[in-house]
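Here the complex is missing one protein chain, while the rest keep their positions.
This part shows subunit A:
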């Protein structure tokens, strides 16, 4: 009995936190999405309606959802494309004594403020900025700038798990593949990539969800770009139920993404 009481005392507070604060908040968002507002006072009316979700399916908001998804997918793919060779270099090519240094180089940007980094990119990307003066052109503020900035911001979350996966990959597996007749590219495609898949999936959960929910970088660097995050922000004071419906949309997208990742079997091997 005392054992049970101890266990309850240990697990109680975090469980309470998880259920009340976390799941509770999600439930409230979900419920609010079915309510409406008084058009004159902007106060929330607790009457059931599907109007918010109907509005989500209008071309304007489908466009915003599509654009947000596009950004999240582009950022995730770019992070993979950069992180895999970089992590390979860190774990397998660079001399062991430089590994700590390289790891620090990946991690240090995480310590700097998010805002500082976003504004740094704004400075670099603006007309006459360092990118313009170096390359003679700049993508300016907009979708490209947002994808670049978010890729920069979330890259460590992809590099770290992929680096760990490369570290774990036994040298003998690469030798076995070569021994059995696999040329380097075959070995990479058939042995290395599949072993990285769980790590890439884990990293992509971060890059995808963080991109999906971001609205600050978009405001700083996106020009007039509208994404789910900024749409929530605009509606939160005037039309809370619609903002909740937008929030529900991103939760649903994320759940679908996780289910898709799970189908690859990558999550079981984490």
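Just so it is clear, a contact is a pair of C-beta atoms (placed from the backbone, for glycine too) under 8 Å apart; a residue touches a chain by one contact, two chains touch by 3 or more; residues count from 1.
The rule is short, and it goes like this: contacts and distances are computed from a predicted model.
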| item | value |
| --- | --- |
| Absent chain [UniProt protein name; select from "NADH-quinone oxidoreductase subunit L", "ABC transporter ATP-binding protein", "Radical SAM-linked protein" or "Aminomethyltransferase"] | "ABC transporter ATP-binding protein" |
| Sole contact to the chain not displayed, among A:24, A:66 or A:194 | A:194 |
| From A:32, A:151 or A:177, residue that would touch the chain that is not displayed | A:177 |
| Subunit A, residues in touch with the chain not shown (by the definition above) | 170, 172-173, 175-183, 186, 190-191, 194-195, 197 |
